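Please read the structure below before turning to the comments.
Removed: one protein chain of the complex. Kept in place: all other protein chains.
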Amino acid sequence: MSTCSADLAPLLGANGTQAAALICSQFAATTSAVDTTYLLFSAYLVFAMQLGFAMLCAGSVRAKNTMNIMLTNVLDAAAGGLFYYLFGYAFAFGVPSNSFIGHRFFALRSFPSADADYSFFLYQWAFAIAAAGITSGSIAERTQFVAYLIYSSFLTGFVYPVVSHWVWSADGWASASNLGNLLFHSGVIDFAGSGVVHMVGGIAGLWGALIEGPRIGRFDHAGRMVTLRGHSASLVVLGTFLLWFGWYGFNPGSFLKIAVPYTSTIHGQWSAVGRTAVTTTLAGCTAALTTLFGKRILVGHWNVLDVCNGLLGGFAAITSGCSVVDPWAAIICGFVAAIVLISCNKLAEKLKLDDPLEAAQLHGGCGAWGIIFTALFARETYVSQVYGGNSDRPYGLFMGGGGRLLGAHLVLILAIIGWVSATMGPLFFGLHKLGLLRISAEDEMAGMDLTRHGGFAYVYHDEDSHSGGASNGFMIKPAPSPPPPANSV
Amino acid sequence: MSTCSADLAPLLGANGTQAAALICSQFAATTSAVDTTYLLFSAYLVFAMQLGFAMLCAGSVRAKNTMNIMLTNVLDAAAGGLFYYLFGYAFAFGVPSNSFIGHRFFALRSFPSADADYSFFLYQWAFAIAAAGITSGSIAERTQFVAYLIYSSFLTGFVYPVVSHWVWSADGWASASNLGNLLFHSGVIDFAGSGVVHMVGGIAGLWGALIEGPRIGRFDHAGRMVTLRGHSASLVVLGTFLLWFGWYGFNPGSFLKIAVPYTSTIHGQWSAVGRTAVTTTLAGCTAALTTLFGKRILVGHWNVLDVCNGLLGGFAAITSGCSVVDPWAAIICGFVAAIVLISCNKLAEKLKLDDPLEAAQLHGGCGAWGIIFTALFARETYVSQVYGGNSDRPYGLFMGGGGRLLGAHLVLILAIIGWVSATMGPLFFGLHKLGLLRISAEDEMAGMDLTRHGGFAYVYHDEDSHSGGASNGFMIKPAPSPPPPANSV
Partner (left out) sequence: MASSMETSVVEAINGLFLLSSAYLVFMMQLGFAMLCAGSVRAKNTMNIMLSNVIDAVVGSLSYYLFGFALAFGSPSNPFIGTKSFALESGSIDYSYFLYQWAFAIAVAGITSGSIAERTQFGAYLVYSFWLTGFVYPVVAHWVWSSDGWLNTAYGGGGGGGPLLGSGAIDFAGSGVVHLVGGVAGLWGSVIEGPRVGRFDAFGGVVPMRGHNATLVVLGTFLLWFGWFGFNPGSFITIMGNVTGVARTALTTTLAGSTAGLVTLFGKRILVGHWDALDVCNGLIGGFVAITSGCAVVDLWASVVCGFVAALVLICLNILALKFQYDDPLEAAQLHGGCGAWGVLFTGLFAKEEFVLQAYGSKGSETRPYGVIMGGGWQLLGSQIIEILVIVAWVSVTMGPLFFLLHKLRMLRISRDEEVAGLDVSHHGGYAYQAHHDDEEPRFYADYVRMQMNSNS
């Protein structure tokens, strides 16, 4: 705000300096209030994604494992909250620091600083638990609860924060705001985290799923895939819509501030925020429609679960470039994301990778595509508005901005794959060797809710009634009917 | 804003007064727009808690009573809206008034006043219906619907508003902003209502549950407790996350305004709002983890429902002190809250109190602990920033602030217990004597949905299908099997 005083003071005559200081401090207060309101509500929306993950996961697993997966989702948020507070935030945003890892503000000591406020911490915490939420989908239905606690703390407290330090902290080696020392004179534009959040979560999940192996019954003796359907499509749709809702905090919220005027245009950051919300919407919608028709052709029926996954794939892809591309480019992004997702699923089937929520394919595959997409379609005006800095900043290859941005982005993809593999791979492997990772075959058959969590999630048949049929919510008439054929899709 | 004009006018030279008036009225407009946006969206979040309660309650009762409990939750919001509009708000915030009860703005006549706008009313309404929502959990599964309507109107329209007048209205005898006449020269710091909302709801529920007695089958002939499991853990988790989401409106929203600069620091109220959100999060997370491990040791399995309750207990406890404690203190708050909750549950089992949602233990017990906690850990800087006033305002005992705050808080706890017992106790007892409170034993066995609400909530078995079992989503195995033995965990 010092520029405000300096600009204003000469215009106000005699007591100009004092008057300017007074006026400008008022502006500063109002601006901070607006920005904080914006950031906090965005953080709440991102937090709502955790609810979305919980419902999506719950609906996508079999009823016998519902309690287990929901417990892991609740604990992601709870344990993540503590570990991110104690370590994670310090590793990620403890500036000044080196370009690899931060080392200040452990347990928020001597916080808030002049640059960062509690609202920023809350926003970043919501991101961190989202990364852990992604991974939990990949290893669902067969993982010991203790393993879950360990990897979740490690991922939220260390692996994810380091990556976010690289890209989003001003000191990071890949950061686009590390002005003195930009990677390839460009830095990486991963605006809201296709790489930082989604790829990290997806690759961690990939290693977990690979090391654990598929669920019992997932592949038959001939090696063909057997569909293990989730128990409730309603919960899946509920979760998907909640994730969509939360994504409006995830992508547009990543601006962190809304009351920022742009010098070149009358439309300031508030307009860019709106555009980001629009690109996000369009990418998801296109991906959903593409998946709908693609699956209709491949499988022969209209499937709401595929549409939901397609939608999320489109969102995961646009997350990287949402703020720097045009709406029409978002449609391309969504279209390709759907194809990437379908291909990744085919590939996973070939490789006998069993990922109950397709999390590795969806967040890993579409996330990687999203980073590449940004390097192809980022528009010059938007890049300079959002990231500022020198005027010859590279932008999208197809928009005429040269290949330096693409180079930086490929480096980031490799770095993320390398880092996550080097940290989470050994962790999962170690747990596997210690016998802490996978539950026993009997437990898996019986369902974890029964063996580990005290009972099933649903009790529709009342056990305490003596009146049999009358109190039975479901069986109006006795149903001595044969079991339906196994679902054959 | 008059101070703004007074400060600015002399500095602006010739037409100073007019110029200052113009500038300052613009500031006032901007500030009020920010504050209203903030308060309204906080109110919407608090309203989302009603949805959270509905889902939590629905999932925690047996399937045969689902319609009943959901209807009560919907009506809490609807009837609460009307009664709070007609009477409640006037009793609570009808200033100027005496220190016990307000008496202006019935049916919002001659509203809005200079101090309060519709957004404030809406926010307070959302709080009022939350209090009624808490109580509904305690008396679930055995209460006549008419009794529910009566107590809900009485609680929202009279009992709760009087308590909120005491603590939150500037005239109240316990208010921290009743500057001329502070209780113990301190007043009570119940920032967002651990006492005003949660204890009121919890104690009302306690009396209801005591007078009605336990559900049939809750205690066996030997007096041992039998678990009556809720019918859907997914709904419980959904409700818990929604409550968590809503709590971000409940606690940080209680600042009412966000664009308030503090004189002593560059971080104004927007930073305090962020800190409040962080303390809220940490307290809940710690309580959830403590409950998880505590229950693991006590019961032997990992239980998601306990974790959910622990989480809510932590939130209920931190609600009182959220704005005036440090993040590390919030962790202590959550830790103790979990222990309080587990102890209260043990006690309830001993006393044969049957509270289907543990609402009395959770909101009453943890709420009381929260009020005490604030008196122990409130930090001087934060108290003076948030509550202003004289510089020798007492603060937390453990922070070196002396015992006066603790004294005031103990008085408040006793006053709330006394008042709620003196109003709700006789009401429930009167309904009991008139035979309007509890449903008949036959109705209870058959389930209220069937006998009172026209049918069960779930119809998975289609009555119009000719293909019998094939279209039946749930009954895979032929059903005429004996009910399984009652679960004894």
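Just so it is clear, A and B label the chains in written order, and each chain counts residues from 1 on its own.
The rule is simple: contacts are C-beta pairs under 8 Å (C-beta built on N, C-alpha and C of every residue); 3 or more make two chains touch, one makes a residue touch a chain.
The shown structure was predicted, so the numbers you read here are calculated from the model rather than taken from an experiment.
A.B. asks: If the hidden chain were put back, which of A:170, A:233, A:339 or A:415 would touch it?
C.D. replies: Counting the whole complex, the residue in contact with the absent chain is A:233.
A.B. asks: Determine and list the chain B residues touching the chain excluded from the picture.
C.D. replies: 26, 29-30, 32-34, 36-37, 40-41, 43-44, 47-48, 50-51, 54-55, 58, 66-68, 70-71, 73-75, 77-82, 85, 107-108, 112, 117-119, 121-122, 125, 145, 232, 235, 238, 301, 452-455, 457-460, 462, 464-467, 470-471, 473-477, 484-485, 487-489
A.B. asks: Please give every residue of chain A in contact with the chain that is not shown.
C.D. replies: Chain A touches the missing chain through residues 4, 7-8, 11, 23, 27, 30-31, 34-35, 37-38, 41, 45, 62-64, 229-234, 237-238, 240-242, 244-245, 248, 252, 258-261, 266-271, 273-275, 277-278, 281-282, 284-286, 288-289, 292, 299, 301-304, 307-308, 311, 327-328, 331, 445-447, 450-451, 453-456, 458-460, 487, 489.
As a working rule, only the chains that are shown with their structure count from here on.
A.B. asks: Between chain A and chain B, what's the gap in Å when you average each chain's C-alpha atoms?
C.D. replies: 31
A.B. asks: Please give the residue numbers of chain A that touch chain B in the complex, ascending.
C.D. replies: 12-16, 18-19, 22-23, 25-26, 29-30, 32-37, 40-41, 43-44, 47-48, 50-51, 54-55, 58-59, 66-67, 70-71, 73-75, 77-82, 85, 107-108, 112, 114, 117-122, 125, 145, 232, 235, 238, 452-455, 457-468, 470-471, 473-485
A.B. asks: Touching chain A in the complex: which residues of chain B?
C.D. replies: Residue list for chain B touching chain A: 4, 7-8, 10-13, 23, 27, 30-31, 34-35, 37-38, 41, 45, 62-64, 217, 226, 228-234, 237-238, 240-242, 244-245, 248, 252, 258-261, 266-271, 273-275, 277-278, 281-282, 284-286, 288-289, 292, 299, 301-304, 307-308, 311, 327-328, 331, 445-447, 449-450, 456-461, 463, 468-472, 474-480, 483-487, 489.
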